[in-house]
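One protein chain omitted, others in place.
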Amino acid sequence: MPTIYVINPNSTEAVTETIDQAIEPLRSSDGPGIECLTLAEGPPGIQTQRDVDGVVEPLLRRAAALENHAAAFVIACFSDPGLHSLREQSARPVFGIAECGVLTALSMGHRFGVIAILPVSIRRHLRYYGAMGVTGRLAAELAINVNVVDLANQDLTRSRMIDCGRALRDAHGADVIVMGCAGMTKYRPVLEDELGIPVVEPTQAAVTMAVGRVRLGGTACSFGAVE
Amino acid sequence: MPTIYVINPNSTEAVTETIDQAIEPLRSSDGPGIECLTLAEGPPGIQTQRDVDGVVEPLLRRAAALENHAAAFVIACFSDPGLHSLREQSARPVFGIAECGVLTALSMGHRFGVIAILPVSIRRHLRYYGAMGVTGRLAAELAINVNVVDLANQDLTRSRMIDCGRALRDAHGADVIVMGCAGMTKYRPVLEDELGIPVVEPTQAAVTMAVGRVRLGGTACSFGAVE
Amino acid sequence: MPTIYVINPNSTEAVTETIDQAIEPLRSSDGPGIECLTLAEGPPGIQTQRDVDGVVEPLLRRAAALENHAAAFVIACFSDPGLHSLREQSARPVFGIAECGVLTALSMGHRFGVIAILPVSIRRHLRYYGAMGVTGRLAAELAINVNVVDLANQDLTRSRMIDCGRALRDAHGADVIVMGCAGMTKYRPVLEDELGIPVVEPTQAAVTMAVGRVRLGGTACSFGAVE
Amino acid sequence: MPTIYVINPNSTEAVTETIDQAIEPLRSSDGPGIECLTLAEGPPGIQTQRDVDGVVEPLLRRAAALENHAAAFVIACFSDPGLHSLREQSARPVFGIAECGVLTALSMGHRFGVIAILPVSIRRHLRYYGAMGVTGRLAAELAINVNVVDLANQDLTRSRMIDCGRALRDAHGADVIVMGCAGMTKYRPVLEDELGIPVVEPTQAAVTMAVGRVRLGGTACSFGAVE
Amino acid sequence: MPTIYVINPNSTEAVTETIDQAIEPLRSSDGPGIECLTLAEGPPGIQTQRDVDGVVEPLLRRAAALENHAAAFVIACFSDPGLHSLREQSARPVFGIAECGVLTALSMGHRFGVIAILPVSIRRHLRYYGAMGVTGRLAAELAINVNVVDLANQDLTRSRMIDCGRALRDAHGADVIVMGCAGMTKYRPVLEDELGIPVVEPTQAAVTMAVGRVRLGGTACSFGAVE
Partner (left out) sequence: MPTIYVINPNSTEAVTETIDQAIEPLRSSDGPGIECLTLAEGPPGIQTQRDVDGVVEPLLRRAAALENHAAAFVIACFSDPGLHSLREQSARPVFGIAECGVLTALSMGHRFGVIAILPVSIRRHLRYYGAMGVTGRLAAELAINVNVVDLANQDLTRSRMIDCGRALRDAHGADVIVMGCAGMTKYRPVLEDELGIPVVEPTQAAVTMAVGRVRLGGTACSFGAVE
């Protein structure tokens, strides 16, 4: 039975498990299967542009091996590594969580703010919003600036996320927040409670769109077609 | 059990039936119910800005009566009449098919083209894409220019749609098409076959996003909150 | 003799009287008559999107009754309710005070700031500037956040307006201010004095353009034409 | 009595006379005087950027001599030569016909087309629309490509204008036309008749706004203030 | 002595030789050395997004080995593969020929047109112009649609390039052309002769900027810094 493969391109299993829990409500008994995978060849976390570029080849190989059983692919990293390469390679619809997270946010508020993990990612994301043509809807992106080790400190992480969310809402006018990373689902409820505005967990946004696309069928996408 | 109400704001039952068939694949046994309704007070078709403005009040009344049973609302007209008014009134998430159709298209091609029914709608839609901040991704919008009576002539309608789709693809560079109306689902497969690029049926796009939102829960949206 | 009808779509006569005084300098003995009317069916103030949508029908009826004597219509509410519907209905030129206020400001400064009454209106206005395609010239919009009852407290209202104007000028770089409401004309001089930059009262801006259009004649507009 | 001075910065008296006729309907017995002047030092026509830059100094001198009697200035050339220099020099409001023509068009249609005289002017105008931040509303600008001598051939000029107008409307989607030059008022009615969409004569647009500004008083503008 | 390394990320030596000839006029006896290299690990030509992503790792390795002798790096492929990854890795300034080619064109004409080799590259390039924030200056991009084998047929290639250039100039309003690939320098003079507008060879543009940056010294760039 065709399955939506959600590929976490970093090698941290705990992140994959979090994603798996995040998208659990989107599974249904009569719908497509949804399987979350870890890319063993990826780095523990994707922080730099080099990390982004570096996971494309193993991700494509992994996806190629899954192609025959795949209904769709979701790339579960907020830099959408390999999104357009996989769209070229695969005959299935392919979703990036940054693209889907931002598009979903545009239906929930007028100006979206993004919470990143590290400052170094912000410029990369800004280029991406420019490529998407949605910069005019961006309030701002701020980073919690917590390194991989300290991310496990939930008090610190939660507290920084709330601080960023407040700054995005109050100083930058954001009325919807996008979590600029995968694996942070557990903070979504507390953020919504503290901020009083919607918070988009991008893996959930992407899997939502993937489930619909698979159920509806049709031409996958135009991005990758080699004319 | 909470239900997603898809409200067709025109009074033509046949359109509602078409919508109902269009979103059938999105129903699941363990998911939210999806019910398609006709707004009896609406005009037979929504063509002018006055038609758009005129259905807001009856649509709000209808939605108010459904609020307690509603999991979400979908407004099934490509001008998204009353979208922000209903977001103010309701505590549930509210989706417009134009907004969702365009956002979904942005994940399937780089430049979206829109097929409208009548030329008079194009300027209204252009204002809307401007309000959405996505004009930079628009290839063009063209109208099949078939009046309500002749829409029943399927050969004419299909042929005009294919002509518009080809012009959008070849002369304007569109690589994904959005059907700029509800009730045209039956032409989606033939359009994809003829054009070779994806075609978004906007009711399907909106219900997809609604199902996900309902399954995931959380804060509805920021648009309507009265501070 | 043909008359420019300035319709205040809220039911507060005092607002209409203020508008009437605001546009008094634009009357001339040999020019078109200018008559200010109150829409009795409107709410006391237009605050929400629902208020905006709700006044369209009575406004259209009122305008229809005036059509034969009308030289032009001005809709005197900063959300321009029914602007495009009335353009469809009427053979006369139709002006919205938000549209005219912003366009006029663009000839007086490089970045316009807007002073709104309530925060809830800001997102609605932002969508409108987007539809107008002028978001790139917007410095910011801030709300004085005074409710209808307290608006009568002139000291409070004036003080909040000056505070907003200063923040728009100093923190957001605005060099021209648009009053984001009708009926606030009396504060225009004190704002210009305190801020040292021009302040646009939007009813004055719209009636200015209406008087010119009526004197010059010609095709009314393209927005409403039903092809 | 304070007068609005409309300065034609080219030296061709016939153009000034045409402007004078164009704005005649905007004069009123109890309003500001409106006087149209020819800048003797200007070239017969303003075609190149050098022509534009070259008339600034004589135009500023002429305006300085008029300052004490001036209520406002209108610069009657579609390249708005010296607009911001004169705003610096004068304590009166200053209007450029390109700026006012385009802003006025934005209230009459969604996408404006411009008819230029010579192709060489188009790039200059495109830079100007960019500086105004309204490029997103531009349909296109086309030139009739008639030299100064042949402009007197009214059949040729009219015919080329109609051709350009049709191309702007049909191929580029313009629903309002701006005449990209002064002194062409006589063709406005025939253009509106042939095209069925509004045509803005920019001198009329600018004088309309000037009359209103003078009648209403207040701070002139922010553009020129030397902090 | 520090050297500017121009890395051709495809494995076709003939392309590298062409680049070497293209930038010969930029060498000077007292300036930095300029050395053109072929990335042996690259594909014969870079056509798809996968080709782009796939050359990043070998390109980074090659650059790392050259770092100590490098004054700057130029990535000589119009998709700028690995541009931001190399900016992270290297302490030297890094230039992409697409970025530099487009920026240079913006100083030579108002609307730039791009001639691509294959249609599949156009969407990738459009995303890139969006990321650069310069879409508003783009006239259009057209492809000669000649495959790698037939590129050696100089008559065909030249003829197709001239056709594309004419269409960009006449139908899309381009007044400067960017060659959307490396290794086509030989066609630059004939294109300029036939079109009468400037043609930017992007390798030349990038090496020009690299020579200046090396001569002037200073902080390399902000893109890659890991905070």
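Chains here go by letter, A, B, C, D and E, matching the order in which they are written, and residues are numbered from 1 within each.
Just so it is clear, contacts are C-beta pairs under 8 Å (C-beta built on N, C-alpha and C of every residue); 3 or more make two chains touch, one makes a residue touch a chain.
As the structure is a computational prediction, the values presented were derived from the model and not from experiment.
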item: Visible contact partners (per top-of-document touch definition) of the missing chain; value: A, C, D, E
item: Hidden partner chain, touching residue among E:P9, E:G45, E:G183 or E:P198; value: E:P198
item: Chain not shown: contacting residue from E:D20, E:D53, E:E99 or E:E141; value: E:E99
item: Touch criterion as defined above, residue of E:R50, E:R124 or E:R137 at the omitted chain; value: E:R137
item: Of E:R62, E:H110, E:R124 or E:R160, the one touching the omitted chain in the full complex; value: E:H110
item: Residues in chain E touching the chain absent from view; value: 25-26, 28-31, 93, 95, 99-100, 103-104, 106-110, 132-134, 136-137, 175-176, 188-189, 192, 196-199, 201, 204-205, 207-209, 211-213, 215-223, 225
item: For chain A, the residues touching the chain missing from this view; value: 123, 126-127, 130, 135
item: Chain C, residues in touch with the chain not shown (by the definition above); value: 110-111, 136, 175
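As a working rule, only the chains that are shown with their structure count from here on.
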item: Mean-CA-position distance for chain D and chain C (Å); value: 26
item: Chain C-chain E separation of Cα centroids, rounded to whole Å; value: 51
item: Whole-Å separation of chain centres (CA-atom averages), chain A against chain C; value: 42
item: Interface hub residues of chain B, defined as touching at least two other chains; value: 110, 123, 127, 130, 132-133, 135-136, 175, 222-223, 225
item: All pairs of touching chains, each written as two labels joined by a dash; value: A-B, A-C, A-E, B-C, B-D, B-E, C-D, D-E
